[in-house]
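Okay, here's the structure, questions in a sec.
Every protein chain but one is kept in place in this view of the complex.
Chain lettering (A and B) follows the sequence in which the chains are written, and residue indices restart at 1 in each chain.
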Amino acid sequence: MGAHDLAALAGQQPLVMLVAAPRHADCLLVYEPLNAAFAPAAAELARGLPEGAPVILYRPPDLPALTDETPGATVFPHARRITACTAAALQAAYAQGRSDALPVAAAFPSLRADLVDLPQEHELATEFTVFSLGPAQPFTAGPARFWLICDGEQVVQCRPVMGYAARGIAGQMHGMAWAAAAELAAWYDPLAPVASRLAFVQAVEHLQGITPNAASQGIREQALAVERAHNALWWSVRFLRLLALEPLARRAAQLAMALDAVLAGWTPEPIAAWLAPQRPAPVTTPPDLASLARAVRDLAATVRRDRWLHLRTVGIGQINGAILHSAGVTGSALTASTSGAGDIQARLVARLTMAATTLTALAELAAAPQTTPTVAGRQKDQQADWYVPAGTATGAVAGPRGTLAVDVTSDGGIHPAHVAWHAPSAALLSLVPALLAGQKVADAEMILASLDLVTAEVDG
Amino acid sequence: MTLASIHAAYGVAAALAVLALMLGVAALGIPRLGHPPPPAEPPPEFGGRSGHKSWVQFRLRYAVLALLFVAFDMEMVFMFPWAVAFRAMGLIALADMVVFIVILASAIIFAWKAGAFEWEA
Partner (left out) sequence: MSVMTAFVRAALTLVGLTVGVYLIEVLEGLLTLGQRNWRAVLRLPLARAGQLLRQPDRPPAHADTFLYQSAPFIAVITVGLAALVIPLGPGLIGFDSSVGLFYFIVLLSPFVIAQMNAGWSQNGVVGVLGTFRAAAHLISYEVPLGFAAIGAPMAAASLATGKIVAAQAHLWYVVWQPLGVVIYLVAALFPAFRHPFDGAYAGSELEGGVLAAYGGARLLLLRWALDGIFLLLMALGVVLFFGGWQGPLLPPPVWFAFKTLALAAVVLALSRRVPRLRHDQMLSLAWKILVPASLVNIAIVGVLALFVFGGGA
């Protein structure tokens, strides 16, 4: 869940480095929430740490209490806690010295070794290697497990196991007041809080029969667009690091941090405060993104022209646009296949181009005349009306990974009667087993990373 | 090189091996002072653990290439004494080597054609 935060950590402070194996780490940063499925895996990683290395817990401060959560403190009783996910906070926590107590609570059971069924048909003298890729792997944002059954280096079968990021968001909403449910909606895809929240807000507004005016709608769209660009840039930082293309990854991290800096003072109040039903957007000046847009476009061109990257990845992880379309995939993963070669490099180029186009469009808005945003004649400070008439409505927005939609059913009561999310990553995930079969282990991981899967939105 | 100087030379090599060994043991010894050795843990495999065995009969997929390597490695060994004598022998040595290289190159071309350089599916 803290995929962007982690990528940012390594960019903020050069001394914060991500290492491959727990045995080589100096500390373990656990990003809450943990659930019952993932906690044993986190504990296993902590047991793999060298002696004296501390476990550091972080929980986003505005994350509401979740029903399906295993509190980090019960797994890691001696963990240090940081309140901001920054390099400085991490260093301060680490500087408290060695942690000599056992990192994991004694009562916490050791992980049991899992067995999967192997394919029967196998006429060769060699044996299958069973590779448990995950749950804590860097190829998706959030934990997920991919069983790779390999014959030598070749993947014979891939079996995804999900549920390590499940927080039961939709279920929890059923028992919640509408206002609290709208707050929780932002956590559905923690990397895209604006898209998640806006989808829910739109559904509620449909049920209430309210339409925001063009100006308000425009600013909401801007917030969405910014989030798409933001996600694409941070994803490319993570992906380029996995390809071990350090100079390009560093450039992408610079751009992503520049975008963060521009956005820090964009709206007078935080986006979360005004992205609520019936709430008009604040009057804002669109941020000045013209130079950043040019820089991102240059990066996309550099990546497209990179001969080495092309030779390394040509034809790997190629997906046909028609297959993607019938599976219901939307967003940059689809664009990469319809207007590009549909392989790893095409997806990298498609996401960076999308970021550049989005930022250019935002920069052009800065010149356009401004009108006051309103929603159905309501004033900014007026209390929201939380009566939601009975019925079913769908909110759908263009999120960073494609169309993010939510069906909301109301029975006219104080709780939502039914909430069902449609995650863009789930459609892509259904293609993964077919995509990885027959690939090499070294490519399988690249392909997974190139899909930009967010496991939290799949698990809900 | 006399026998004595050869002994002396490899004496340095022996001394180095002994010293490196001692340094390594010393490095291992530092944390043991005062700490009892903790229980051993196998590597955690991304926080998941597969109960399947890891020492498997691994399918290499480049076995033919490995055989080719053995052949070429031997040929490389033949080339070193030739290289030293090459200047003294002149044109004859060059002609010999051209014949040798042509034979080697034909072996590569044959192996290439036969698919030895392709990844076994």
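The rule is simple: a contact is a pair of C-beta atoms (placed from the backbone, for glycine too) under 8 Å apart; a residue touches a chain by one contact, two chains touch by 3 or more.
This is a predicted model, so every value here is computed, not measured.
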Worksheet item: Tell me, which residues in chain B touch the chain that this view leaves out?
Response: 1, 8-21, 23-24, 27-28, 30-32, 35, 37-43, 45-46, 50, 54-56, 58, 60-62, 65-66, 68-69, 72-73, 76, 79-80, 83-88, 90-91, 94, 97-98, 101, 104-105, 108, 112, 117, 119
Discussion item. For chain A, which positions touch the chain that isn't shown here?
Written reply: 14-15, 18-21, 23-24, 26, 50-52, 129-132, 137-138, 152-153, 242-247, 308-309, 311-313, 440-443, 445
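One rule holds for everything that comes next: only the chains that are shown with their structure count from here on.
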Response to the item:
Given the complex, residues on chain A that touch chain B span 21-23, 41-42, 44-45, 47-48, 51, 111-116, 118, 124-137, 143, 145, 147, 151-154
Practice prompt. Note which residues of chain B are touching chain A in the complex, please.
Written response: 35, 38, 41, 43-52, 54, 56-61, 121
